[in-house]
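Here the structure comes first, spelled out in structure tokens, and everything after it is commentary.
Complex shown without one protein chain; remaining protein chains in place.
By letter and in written order, the chains are A, B and C; residue numbering begins at 1 in each of them.
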Amino acid sequence: MSEEQIRSLERQFDERIARDEKIEPKDWMPEKYRKTHIRQMSQHAHSEIVGMLPEGNWITRAPSLRRKVALLAKVQDEAGHGLYLYSATETLGISRDEMYEQLHTGKAKYSSIFNYPTVTWADMGAVGWLVDGAAIINQVPLCNTSYGPYARAMIRVCKEESFHQRQGFEIMMKLANGSPEQKELAQDALNRWWWPSLMMLGPTDAESVHTEQSMKWKLKRKSNDDLRQQFIDQTVPQAELIGLTIPDPDLKWNEERGSYDFGDINWDEFWQVVKGHGPCNKERMKARIGAWEEGEWIRDAAMAHAEKKQERKQKQAV
Amino acid sequence: MSEEQIRSLERQFDERIARDEKIEPKDWMPEKYRKTHIRQMSQHAHSEIVGMLPEGNWITRAPSLRRKVALLAKVQDEAGHGLYLYSATETLGISRDEMYEQLHTGKAKYSSIFNYPTVTWADMGAVGWLVDGAAIINQVPLCNTSYGPYARAMIRVCKEESFHQRQGFEIMMKLANGSPEQKELAQDALNRWWWPSLMMLGPTDAESVHTEQSMKWKLKRKSNDDLRQQFIDQTVPQAELIGLTIPDPDLKWNEERGSYDFGDINWDEFWQVVKGHGPCNKERMKARIGAWEEGEWIRDAAMAHAEKKQERKQKQAV
Amino acid sequence: MKDNLYNYILGIADNSLILGQRLGELCGHGPTLETDIACTNISLDLFGQVRSYFQYAAKIAGDNRSEDDIAMLRKEREYKNVLLVEQPNTNFAYTIGRQFLFDVYHLAFLAELQKSTDLTLSAIANKCIKEVSYHERFSSDWVKRLGDGTEESNQKMQKAINDLWTYTDELFHQTEADKVIVAEGAGVDVTKLKVNYYKRVNEILQLANLEIPESKYFQKGGKEGIHTEHLGYLLSELQYMQRAYPNMEW
Partner (left out) sequence: MKDNLYNYILGIADNSLILGQRLGELCGHGPTLETDIACTNISLDLFGQVRSYFQYAAKIAGDNRSEDDIAMLRKEREYKNVLLVEQPNTNFAYTIGRQFLFDVYHLAFLAELQKSTDLTLSAIANKCIKEVSYHERFSSDWVKRLGDGTEESNQKMQKAINDLWTYTDELFHQTEADKVIVAEGAGVDVTKLKVNYYKRVNEILQLANLEIPESKYFQKGGKEGIHTEHLGYLLSELQYMQRAYPNMEW
């Protein structure tokens, strides 16, 4: 194709997106669009899969059968999200195995929040309430993103995430209304998860790359700082409702802005974790790579069995 | 050597034993004496090592620091017994590695009692009281056995075993005098360990092989049935003292014999366990073989390091 | 009477409880995303069943104890599950083998329990049987896949079956409580399930190119609360929160 032709295709492509049309797998798309989507979507899929680990950590120790069942179901939903996000990403011409490879070698990222340990049962509440809460704020706009398979996956994901978020909040509420010990557990979990949750909305706009292009492609519709403000404004009243204190002495309502002012985020910590030096980065990768490597003989067996079955069928047909 | 000469040596050898002289590693001995001792002594060493497992099972869950320390020390003593029994056996011209090999391939046996699981904490009491108790009865006569290294090892072993036995009895006593729940734990442990402990003294005399020869060599000084009677007569009053009931409806004092009569032993169970089909035979071997295999790179490293160190020393000397 | 029914129900439910817990350990660590989801799903089904059984048992006990008290506040000697289900996830072949050897039994058991004169039990059985027939399909498919797959997978699957075989016979033992409830028509006479069980299991093993173990030595004890050394560790996790924070709501 001549450069002229490409430019014309690009123009048409941009116009389609501007008209809110969805881009589908078989449509022409700029290479950069494809690559950016593979990066973001696979990162999103990886986050679901790695995100199973901190919550999986409490399945065997859940305090009641009801909570155990809910937690199992939640972690299973995350596996499901991973599954259809990987499938959606595969429509862009990359295999799941390649994506795993990128995850295991550190080429692909996943959400840094999952590099914090789940230290007590209350973390199951805090993760649902705050981490899923922040995730939803990140993800709701993606239900209208330009790439069809991603947008459709996100609609499904968001529906389940908001159920998870309510479930997490309910765990926190129960603890906050429980014995003094339970209330302490809840407050402690909030103290530990608050700041990392704010970081989940991404670096400040000043430090953020890719934003402009992503806006155009509707991979991003609000800036990180706007999303963060939205998360804070939504979450603070919820904490108040159940009598927990946000661990930020600078937090206060700003009448003029109609929003909460809040304290400084420790971006050094953020970058340390992003760069692979958070509390659990190594553990998380060890778990994922371990599962993958231990799974090799099983995947081989399944493949060999399928081939043998096929052969047997063909022989019978002859 | 002519047959004549051998017969003469054998005669002298038998006379030495009859005179209660000790046979030492460098002394001439009949091949059968050597083999029989290797079999019995290595079996004894293996029993110490495998015997670490059922008790090791409760180290991380011991109910108090005092008990944890005592249990650790006890299991460590067993390792120590293993160590000097292996050393004593090595004087007969077999290496520790060869003995392990025999254990791991099932060629060598170990005491069947260790193929029962330790199900509750009270089993730490029952094992000490009953299993070590029965072991002592088996072993005390061996302090005077004819093979010097074995006799000396047994003197040391017996001293520690009787300490262990008292420790086990003390655990049982504490439980038996404790809460109703604790007393139930103690009674339950006694119920489960009583019969296997009786079996520890070996098959009935009618079924026992090797006995006559072993008597002559002082590898055995009383018959299995006599030892069993001794164990029962010694243990029943101890149970009564702490208010526990021996789980044998046929048990009763026989005034005439001056001993307890007791019920039938389930020899089918005994032989099933001996043949490798007890509750934990597979687990015990898995643990031992696992430790051995996982230790390979470590033993190799230690050897390589020692060699390199030696070389470096020699080079410096040049 | 009530005691026997209570114990009978626990005898059924503890199998699901302990197996569900074992599967829960794997959640997030499965060899593929699909098997991870499937195993978690089975675990979910099993815990759902446990809740139905224990809620009923709690009603029978009639003394304010809750499903969680029954699940998490017993001592190691009070759990009545068979030894099979407490065996560890040594590797995926063991997980699948354990599941398969239990599912075949479980399915046949529930088919009979549907006929129980106890209407609650028959209703629970009726609800569970659909789930369990899915479990059985899943696990026997995987037995075939691993048995038939590669040489390595065949060996691993064979080893798992050989090791787990010793725990199958216990499925068909009856406790005293069982006998009473069977006589009343509310329970299932498991001794009658044995022949068909081995027939079905052997059929699948053959399809999977696996040898049927010949050992005639079996382990039992779980139904009487005498467990393997694996169970204690499982319980220390299962019970941790209820023990450390007693008498609270979650």
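The rule is short, and it goes like this: a contact is a pair of C-beta atoms (placed from the backbone, for glycine too) under 8 Å apart; a residue touches a chain by one contact, two chains touch by 3 or more.
Note that this is a predicted model, so its numbers are computed, not measured.
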| item | value |
| --- | --- |
| Residue of B:Ile17, B:Ile38 or B:Val75 in touch with the missing chain, whole complex considered | B:Val75 |
| Sole contact to the chain not displayed, among B:Ile59, B:Cys143, B:Leu251 or B:Val274 | B:Ile59 |
| For subunit B, residues in touch with the removed chain | 49, 52-53, 55-56, 59-69, 72-73, 75-76, 79-80, 82-83, 86, 121, 171, 174-175, 178-179, 181-182, 287, 290-291, 294-295, 297-305, 308-309 |
| Residues of subunit C (touch criterion as defined above) contacting the omitted chain | 75, 232-233, 235-237, 239-240, 243-244 |
| Residue ranges of subunit A at the interface with the undisplayed chain | 54, 57, 61, 117-120, 181, 188, 192, 272, 275, 277, 279-280, 282-283 |
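In the analysis below, only the chains that are shown with their structure count from here on.
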| item | value |
| --- | --- |
| Chain nearest the overall Cα centroid | C |
| Distance from subunit C to subunit B - Cα centre to Cα centre, in angstrom | 37 |
| Subunit A, residues touching no fewer than two other chains | none |
